[in-house]
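Everything on this sheet refers to the single structure shown next.
One chain of protein is taken out of this complex; the other chains stay put.
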Amino acid sequence: MKTNPGRFFEEYRIGEVIDHAVPRTVSGGERALYHALYPARGALYSSDAFAQACGLPQSPVDDLIAFHTVFGKTVPDISLNAVANLGYAEGRWLGAVYPGDTLRAQSEVIGLKENSNGASGNVYVRTRGLNQRGETVLEYVRWVMVRKARADAPAPDPVVPVLAKVVAPADLVVPEGLTFEGYDFALAGEPHRWSDYAVGEQIDHVDGVTIEEAEHMIATRLWQNTAKVHFDATFRPDGRRLIYGGHVISLARALSFNGLANAQMIVALNGGAHANPCFAGDTVKAWSEVLDKAETSAPGVGAIRLRLVATKQGAEPFALRGTDGKYLPEVLLDLDYWALMPL
Amino acid sequence: MKTNPGRFFEEYRIGEVIDHAVPRTVSGGERALYHALYPARGALYSSDAFAQACGLPQSPVDDLIAFHTVFGKTVPDISLNAVANLGYAEGRWLGAVYPGDTLRAQSEVIGLKENSNGASGNVYVRTRGLNQRGETVLEYVRWVMVRKARADAPAPDPVVPVLAKVVAPADLVVPEGLTFEGYDFALAGEPHRWSDYAVGEQIDHVDGVTIEEAEHMIATRLWQNTAKVHFDATFRPDGRRLIYGGHVISLARALSFNGLANAQMIVALNGGAHANPCFAGDTVKAWSEVLDKAETSAPGVGAIRLRLVATKQGAEPFALRGTDGKYLPEVLLDLDYWALMPL
Partner (left out) sequence: MKTNPGRFFEEYRIGEVIDHAVPRTVSGGERALYHALYPARGALYSSDAFAQACGLPQSPVDDLIAFHTVFGKTVPDISLNAVANLGYAEGRWLGAVYPGDTLRAQSEVIGLKENSNGASGNVYVRTRGLNQRGETVLEYVRWVMVRKARADAPAPDPVVPVLAKVVAPADLVVPEGLTFEGYDFALAGEPHRWSDYAVGEQIDHVDGVTIEEAEHMIATRLWQNTAKVHFDATFRPDGRRLIYGGHVISLARALSFNGLANAQMIVALNGGAHANPCFAGDTVKAWSEVLDKAETSAPGVGAIRLRLVATKQGAEPFALRGTDGKYLPEVLLDLDYWALMPL
């Protein structure tokens, strides 16, 4: 058979390194599409002049463009037969990506644990995004539940990696040259600086976007993500396509501009859960909570740790889990990340 | 509160200058999307080679890309609490915008008049679009009806600016170097030149486009326009989103290629009214009327003043107003502009 059946649980080996296919050169086209698909308005990612005033050579592409591009490349090897996308950890953005850069992806299998039912198992991979100079621009751990092809395949010795709950502030990488000392708050869109945010503060981002089938499919293809459930209406009786979780991440992040306009660069992904599936017709809103703050060595640059929650219609303000400890059905996403903000 | 509640009528002051947020660098990406969202075919905006033959360094981005980009930036400060977008005047394109240019926007409050009901008032602003060199590339006056936050806020002294009904031909700015002396009518798509159009002539542009929700939202986000009603289906009982008026402007202008292929560059916006709201599912068509003609000092370049009317299904040919003087319900847009055309 010449087509890719995807990998099954028993086909992964601890320590194995997978080079993912189809490198991708990004251009102003990817950026324009990103800004047309999500209400993204971060000034650093919108204007060359603004980025240059912050010490960068030009405006980089949105950090989630880098994430989605790298993530998309891993799908054919990691999650084509995945039952569930279970979590993220230890994500770090290590270098900015500019138009003209070419991204490829590589994953190392760092954990394997068969489920007690013998029908599937969890696969942990550390994925790296590399540019045309071989520099790692992004890395993160993801774990997914993958089906077994043969129920009688022997279970591997279980290996569950110990993962940091949070990327330590000392491990955050600030892009070379970045300074927020001459930061123009008026052009950025909001006056609120790092010192204006308090740990524990919650922000309702107010705006909502109703999703159409065409939009999430255009986005998901843009990242060369081939997971069938996002595109083929015949998979479900109701003809709806499951929306790529990354679409909800980008939508929520873009909505969070309203209240967090100065949380400019994502530098770490501490964790994340796709709490419930999202479908076309859902109206997505977002709220954030300040989880922590830290200083950096870059001039004028602080770090802020944020919980970003995406919800759909019917959600109560700032409600996350029910009394049973489970995510409420209106919660779509619970993401934990570090961003850089002017002091 | 950290999110932007928008401004209310009583918060504007005559003479105040507002620097709008989030400058934007445009690229070939924005152009490709524009051409994918609207059936735009103006040769000057499609081909570097054609633009160079007309004396320009390369193909500029469509003049309405500049307009929408600048307009979008003003929304958070001007029209987030607007009840209605009332009119445009004295619009002029002062310099071409090329891929790589960065646009920002600035508005001066030039008029304020509270309504007799005491619940809202009209705000007049003169908005300028500036490039990375600080050059004004576009300016226009817009007035909107804005809600008051507090009914008891005192009414300001009424100031209603005196606005020109039409931009005088002598005030039109032809881009430096532009010449239509070697204009290639075959490549441009139609043989009709400036002298072939008569004042009073009406042109039915024939083609129609049925609008989908995904398209107008993609377009509106591309301009970083954040007005909630365009994106959130929960605002209306029928779940439809109000289509950004600028989407109809661009759609109608692109449709007018068929009959006005040589009306290449928009150089002035004399006035405009969004006569009725537009929704997904509407099939938009357009017709034009020649209102005036003028000569310019550029070689081979004439100016033509056009009324551009967008209609939806059910419209009668060239019908604009009812016997009561009001716009007919099938009329969506009535725009008055100057364009440049080969003599």
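Per-chain residue numbering starts at 1, and chain names A and B are given in the order in which the chains are listed.
As a convention for this text, a residue touches a chain if its C-beta (ideal position, glycine included) is under 8 Å from a C-beta of that chain, and two chains touch if they have at least 3 such contacts.
In this text the structure is predicted, and so the values were computed from the model without any measurement.
Contact with the hidden chain only, please: which subunit B residues?
Contact residues on subunit B toward the absent chain are 27-33, 35-39, 41-43, 46-50, 59, 99, 186-190, 192, 196, 203-210, 212-215, 218, 258-261, 281, 283, 313.
Where does subunit A touch the missing chain, residue by residue?
Output for subunit A: 2-4, 19, 21-25, 27-30, 32-33, 76, 99-100, 102, 104, 132, 212-215, 217-219, 221-222, 224, 226, 228, 231-234, 239, 241.
Assume only the chains that are shown with their structure count from here on.
After a C-alpha superposition of subunit A on subunit B, what does the rotation angle come to, in degrees rounded to the nearest 5?
Superposing the C-alpha atoms of subunit A on subunit B needs a rotation of 120 degrees.
How many Å are there between the centre of subunit A and the centre of subunit B, using C-alpha atoms for each centre?
36
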